[in-house]
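A protein chain is absent from this complex, but the other protein chains hold their places.
Now for chain A:
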Amino acid sequence: MAEDLVLDTAIRDWVLIPLSVVMVLIGILRYFVSKLMRSFQTPDPKIVKEGHFLFCRQVIVRARNLRAAANFITPKSFRSRRVYFSNEENGLLFVPKGQAQNLQAQMFSDPNMAMDMMKKNLSMIIPQTLTFAWVNFFFSGFVAAKIPFPLTQRFRSMLQNGIDLSTVDVSYVSSRSWYFLNLFGLRGLFSLILGEENATDDTQRMMQMSGFGFDPSKSLSAEKDGLDIVQHEWALPKFEHRAEAVLKKLVS
């Protein structure tokens, strides 16, 4: 149906703007709370773990450099370095199969680290849940906004959950979708206000969380495979000809 619904400006004043303002304030509050909680935390005795991660990261960088610039060094040096990295017994990149699984399991069973992750998760989940419940309770049952582009019928259940009329155009959405829009959109605003490294970066943290445990063993074996594949082709003889050409141009 192509008819336009006229939405009361009171909706804009009393729904859209307050919702955004509340979300910004909650974000700022969370940032300060997380800063406070961080200052209470004593340095954990997981420095050994951190040291291991740091070491692995450095090894990976060095192995990556070797792969990228392999053609710049003599074949002999390349081969000796490759053996140093992927040697079966004590090569740096070689991770015995048993150890790979172990590391991750160890991380999750470590009580300190588990508490830490729980705390971070909680500080993320609880405000989100509360705000969501509040939005649902107060701001449901009416059309809040109109999305400027047309949508298919499939989005109806997601965006229009409070509105029980099935004939309303899907572009007219409830305030729940405004909440989600704000949730993902305010990230940029927070990085402007609060500077970098603010704790409201939910989606980024979720990605970080999943990549945490796998960091060492998987990347190490990936680097090892990459290094094994490399065919060394010494590029330096080519450089002699290039130098000749350069000098010829310079001298003439």
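Throughout what follows, contacts are C-beta pairs under 8 Å (C-beta built on N, C-alpha and C of every residue); 3 or more make two chains touch, one makes a residue touch a chain; residues count from 1.
Methods note: contacts and distances are computed from a predicted model.
For the chain that does not appear here, its UniProt entry gives the protein name "ER membrane protein complex subunit 2", which is one of "BRCA1-associated ATM activator 1", "ER membrane protein complex subunit 2", "GPI transamidase component PIG-S" or "Vacuolar ATPase assembly protein VMA22".
The residue from A:R12, A:K35, A:R79 or A:R242 that touches the chain not shown here is A:R242. One chain is missing from the display, and on chain A it is touched by residues 47, 50-51, 54-55, 57-59, 61-62, 65-66, 68-70, 72-74, 77, 236-237, 239-244, 246-251.
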